[in-house]
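Of the protein chains in this complex, one is absent; all others appear in place.
So that you can tell them apart, the chains are marked A, B, C, D and E in the order they are listed, and the count of residues begins at 1 in each.
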């Protein structure tokens, strides 16, 4: 059994703001991340999958994984404003936690299209928002 | 003579768009960076200064430099949208080149307040927009 | 369930020396790390906690974690000599393993002051002594 | 219980090619990695071991681990062509997955010579082929 | 005046060997880098250009630079054996110094095709063979 991880990068902007809460409460909860016009990051996303080695000595077909991540993550999120451009964040605050959940959910939902066999399985998604903040969710924790 | 460099980081968002040009021309010039709702980066800024060693074995007072960079750069730009929040980019496209010029100009204008003596002098400002793109301007090139 | 990791840095010095052992034995055990006047490192500390997402889309309140780590780790250890300045290492050799145990113990003991609810829980502490040496302990392994 | 990780680096070349398959199939499977004269990488290898702290406050004797990794990995693989110079890859395609298996197998087979006691145990081997591709195998998964 | 740097990566293999010299002399000169079947690296190439800012706030058109570097460097060198696959190294030892010269020469020769105006100019090429070895040549030093 093998774990393979690939790293991807995209740049996006976001604002942490919850429409149901007052401006004061939002400011208190999210601080500078609540500034009205938003800010942004170079997100680094690690996608890990695991499985046995196949006959050609590989555990994960990197080309298929790249194609899946490009279509589901890098194209819809890259160079975008997460609040304004991504429908999933219309009613969900785009914290890095929610972003990791959303990325993991998209990969999980479309996994069998890219990897039709029993293996590899999606293991986890990890996002570094900055070099100091890392957010990680296991695929089996996501419904 | 010594060159001392300190690295700072801030997260901000921007949109590359020139109001005087048509939408098509903007799209052609700036590509994905012209997306209407903007995107963002973790900017890494290197500020270099140079001078002789003083009696305490230092070339640059790091505390003063930090105070200057905080006041002129990190506070006004950090967790902000450069187009909407920073007056200097009202009529100037916030490319990383223009951002470097603006940072360098601010430090140069306020340098003598922080460092009243002949030394150290501001040498250059260098911005890494992502790990792959680096922009660098010499202080003496800025008027 | 989410795992959130934050990275912190501090510079400190130490000497690996065990008072109960002979000088020869100390030299044999710790080599250059036993040099009488000590040496130092830029320690990088990763603190990981885990828990469910709350209503504001966060798993760990970063401000509270920073405040806890500042008070318990960065202030008492940063710019210090671990052997001479930190009481915990009066009779304990400040290897990076023992340093990780001590940091983990301090965070665990003071965790409920910072995070009074059921979640998040402290998961693990990881120390990079240099870019080549990493030491990791799980909070539940520490009494 | 402690986990200690040490990072090692070596430069080697390889070609992904399976003698039992046709040239077309090899090209399809391995793409540019099948180019006839091979290519190379700066491999970064992380070896993790775990165990309790001994009386001198250490979990793993770094000198012994270095000696083992030097003899079993860095000397036979460093500055070598994996296909032509390493007998283990005579009939096994040197993908990074197979390379990780081979490194893990060598360390496991020779572990008790270097660490004769019950502890530490080899935990896992992790290889970064490039900054974007990471391959990881647990020692207990290897026979 | 601005300096813009972009970073590129490619993996290749090489052998340091000079056909005019004896095997003993080659071994003495190049050590492990002379091993008969070669070895490889993940080369990191920095290309720096400089020039004034144009009306759209840019000093270098990144798309054109990428296209030039892809065509002249990444495609012919990436996933290749420099000795066997690149004609320029038929009679020239592919040390990283010579590799930097060759890359710089190719960019310089084809520069005016990509950048027909007076600006930007190619400034320098810098290659990191490993994280510890950096080789740098100025464009004006190359004929």
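Here are some notes:
Simple rule for what comes next: contacts are C-beta pairs under 8 Å (C-beta built on N, C-alpha and C of every residue); 3 or more make two chains touch, one makes a residue touch a chain.
None of the values given here were measured: they were computed from a predicted structure.
When the full complex is examined, the chain removed from view is found to touch B, C, E.
Among B:24, B:63 or B:118, only B:63 touches the chain left out of the display.
Per the touch definition above, the residue from E:10, E:30 or E:115 contacting the chain not shown is E:30.
Contact with the undisplayed chain is limited, among C:3, C:17, C:41 or C:58, to C:41. Within the complete assembly, residues 16, 18, 29-31, 92-95, 97-98, 100-101, 131-138, 141 of subunit E touch the chain that is not shown.
Although one chain is not drawn, its touching partners on subunit B can still be listed: residues 1-8, 53, 55-59, 62-63. Counting over the whole complex, subunit C has residues 9, 11-14, 32-33, 35, 37-42, 78-81, 83-85, 130-131 touching the chain that is not drawn.
Following the convention adopted for this analysis, only the chains that are shown with their structure count from here on.
The set of chains touching subunit B and also touching subunit D is given as A, E.
Of all chains in the assembly, those touching subunit B and also subunit C are A. If each chain is reduced to the average of its C-alpha atoms, the one that sits nearest the average of all protein C-alpha atoms is A. Distance between chain centres (mean CA atoms), subunit C to subunit E: 43 Å. In subunit B, the residues touching two or more other chains are 131. By the document's touch criterion, interfaces exist between A-B, A-C, A-D, B-E, C-D, D-E.
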